[in-house]
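A single protein chain has been omitted from the complex, and every remaining protein chain is retained in its original position.
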Amino acid sequence: MTEYALDELMVVEASRHIEDGNIVMVGTGLPMVASLFALKSHAPNMCYVVETGPVAPEVIPTPTSVSDPRVMYRAVRFGSLLDALGGVLQRGLADVAFLGGAQIDQFANVNSTVIGDYDRPKVRFPGSGGANDLASHAKKILIITRHEKRRFPERCDFITSPGYIDGPQGRKNAGLPQPYPDISVITDLTVMSIDKSKGRLRVDKLMPGVSLDQVRENTLFEPLVAPEVVTVDPPTRAELRILRDEVDPDGTYLKGRE
Amino acid sequence: MTEYALDELMVVEASRHIEDGNIVMVGTGLPMVASLFALKSHAPNMCYVVETGPVAPEVIPTPTSVSDPRVMYRAVRFGSLLDALGGVLQRGLADVAFLGGAQIDQFANVNSTVIGDYDRPKVRFPGSGGANDLASHAKKILIITRHEKRRFPERCDFITSPGYIDGPQGRKNAGLPQPYPDISVITDLTVMSIDKSKGRLRVDKLMPGVSLDQVRENTLFEPLVAPEVVTVDPPTRAELRILRDEVDPDGTYLKGRE
Amino acid sequence: MGKPIGGKIMTAKEAVESLVFDGATVGMGGQSIGRCSMALAHEIVRQGKKDLTLVGCNLALSTDIMVGAGLVKRTECGTGNLERFGTAFRWREAAEQGRLEVDDYSHLAMASRFLAGSLGLPFMPTKSMLGSDLLNKKSFDGVKPFEMLDNPWNPGEPVVLLPACTPDVSIVHVQKADEMGNVIIEGFTTHEPEMIKASKSVIVSCEEIVSSDEVRRNPDRTTVPYIFVDAVVEQPWGAYPTSTYRYYEHDADHLSRYQAVARSGGEAYEEYLQESIYGCETFADHLEKVTSTERLDELRRSMHRLL
Partner (left out) sequence: MGKPIGGKIMTAKEAVESLVFDGATVGMGGQSIGRCSMALAHEIVRQGKKDLTLVGCNLALSTDIMVGAGLVKRTECGTGNLERFGTAFRWREAAEQGRLEVDDYSHLAMASRFLAGSLGLPFMPTKSMLGSDLLNKKSFDGVKPFEMLDNPWNPGEPVVLLPACTPDVSIVHVQKADEMGNVIIEGFTTHEPEMIKASKSVIVSCEEIVSSDEVRRNPDRTTVPYIFVDAVVEQPWGAYPTSTYRYYEHDADHLSRYQAVARSGGEAYEEYLQESIYGCETFADHLEKVTSTERLDELRRSMHRLL
């Protein structure tokens, strides 16, 4: 069996949620790695849209910022944040968007604003950025994160980016645009996806060698469990070669290779 | 005395309402001639904004359309109709705008839509275009027109572009943005301007050799009359030279030279 | 999902067959005598697509022909004219005879409606049209043509809300496009960027197809990226007899000739349609019938002198 790091596994698994031809809104970090991997492997016609404006760049590895010249390389158009977040995302054209955050709750709401009280926070995080917009308008939301217990509370201290808010009717009651998104959370332990009929996260897959109990022990809420929980396919040798040689050759993000 | 055509007189008089540094929104025809004349005579820093987008072109004489390459020549920016009518005009930056129309009433409302009933018009005109926008947002409105009786009714059949609507409070009641504009109507008989305290047109000037009675006879409403009605200064020899040599050398618009 | 990355180059015939349908709302490119989408409008006329609603800012020659051919149920626009060549006469007569629903807005109002559509918003505010009779019109189909709102940040101040305009398909003639569908408009862009981005599908005809490599080397120049565009039709002179900036001037002679038959209407007009459109298989045939290489060269040189 090919050896791989957990980050590599997470990235490859995330990339499997991207289909060829998708418009993907993406920042930097592991989401960038995952989408660039999709582009170089199974989604050659994927279209990157960067929040700051650029459309369909031929990304040079490995960008470290949404203002990085590497995400502007041979774009078909430079544009503005309004073009990207208004004219593509709110316009309903974004198929996939990545989110990150300090807390993800059972309804897949994400907090990247504060721990504690908003007006006098215990910890102040950077805030929404485009995250709230992505969560409001993209058709599929992907979250890649380390599976730490404190990251998965019953309820976020602050909902920066709406998941299903408080249940299956949450987005409808809030007046969010349809169609309501698929949401998947890819961690080093599991892949949880939203069960739309319940508006809650459900364990669909486990990372190789991980048990359901391990997921439960590391999650503050009680996730739903799919009737048949499958194991995530490990990356193939070919996938790892693309990942390591073409996507992040300098190990900017994927440092922990085994 | 230098000889001149009535159109030349009207154009030069209109140009006197344009100050150096003004942003002027202008289409084609006599308004274009008047503003180009201002640019070439006393307002070298005037900024043309063309409805279709271009900003500050070094207009080549003599444009016949807002899509004419002559109004794009050496512009500092090409842009869109939204940039021009939204980003400059509605944004409150336009100092002067020209209007034309089939009817101008005592409140300086302009009709360029229909004679008769809107749903089954006796005569259908082209419609607002940008005229309603100009009348709503520019700080000074200039109208150049032949003085024909039927053009000056008590009340327009249809208000395409608001003047003072029905009196001094008309624009306020309608919620139009402040400041409320100066409006001048330059005809071959007279210059009428809005009396803001009454919201009605007032004869301020007469063209050389024209009497107040002539104006009254050719106007279906009873205009106010300024305490001191002055005579419009005829164009100077130098002005006529600029007009004929630099502004409309081919006589595209100014055909009736004497 | 945006539009795919390739497979977009087709003939006008193919594009109109696959994307324009009876009853469609069609976004009209161009303004007055500049860059009207003539080749695509002719093709729609040839294919006899019916009950169309035409939307745009200045609806000029292309609209007049489609109205004249009896294909149009309604126009939603700011103006219908050809500037110094006069009114759009077929449009005007149809309006006067009650054969056409004309829904009037100001140009900024139309651009604002397209802006709303392009941003995925249900409506856009404006401070235009207040106090005018443009706010005294009825609805043609039960859809409110506007709504008044009291400004929440300044009670007592009315604001006009305009419904988004999202054409089923827009037809636009531009200078350049590539096979991906990236669009380069040179010179004025009028209402087209917002209209294109608000549309469910878009057919672009262009003077020249450029390589995607050239587009990627100058991303500053791209007006609209490919994700909004369905079909690219290579059609030199595709705006004739209106002008295309940097390519050719409008043909005043042909415009005057058209206006003469459009004004008279009746048989003269039917003959024009028959000879210049129905009787031509393609726009190239039309050009061959109504003008000459010499004349076209003249229009090209005339434009080049003005750059």
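Assorted remarks:
Order of writing sets the labels: A, B and C. Residues in every chain begin at 1.
Quick note on the criterion: a contact is a pair of C-beta atoms (placed from the backbone, for glycine too) under 8 Å apart; a residue touches a chain by one contact, two chains touch by 3 or more.
Just so it is clear, the structure is predicted and the values come from calculations on it, not from any experiment.
Although one chain is not drawn, the whole complex shows that of A:S15, A:T113 or A:T145 it is A:T113 that touches it.
Considering the whole complex, the residue from A:P31, A:P54, A:P153 or A:P168 that touches the absent chain is A:P54.
Only one of C:T126, C:Q259 or C:T291 touches the chain withheld from this view, namely C:T126.
Looking at B:G92, B:G167 or B:P208, the residue that reaches the missing chain in the full complex is B:G92. Where chain B meets the chain that is not shown, the touching residues are 21-23, 45, 47, 54-56, 58, 72, 74-79, 82, 86-93, 95, 137, 177.
Residues touching the missing chain, restricted to chain C, are 116, 120-127, 143-144, 147, 149, 151-154, 157, 159, 161, 163, 186, 220-221 (touch as defined at the top). Contacts to the hidden chain, counted on chain A, fall at residues 27-29, 50-54, 60, 64-70, 72-73, 78-82, 85-86, 89-90, 113, 118-133, 135-137, 158-162, 165, 170-171, 173-177.
FYI, only the chains that are shown with their structure count from here on.
Centre-to-centre spacing of chain B and chain C amounts to 28 Å, using the average Cα coordinate of each chain. Look at where the CA atoms of chain A average out and do the same for chain C: the two points lie 40 Å apart. Inter-chain spacing, taken between the CA centroids of chain A and chain B, is 57 Å.
Of all residues in chain B, none touches 2 or more other chains. Residue positions of chain C with contacts to 2 or more other chains are absent.
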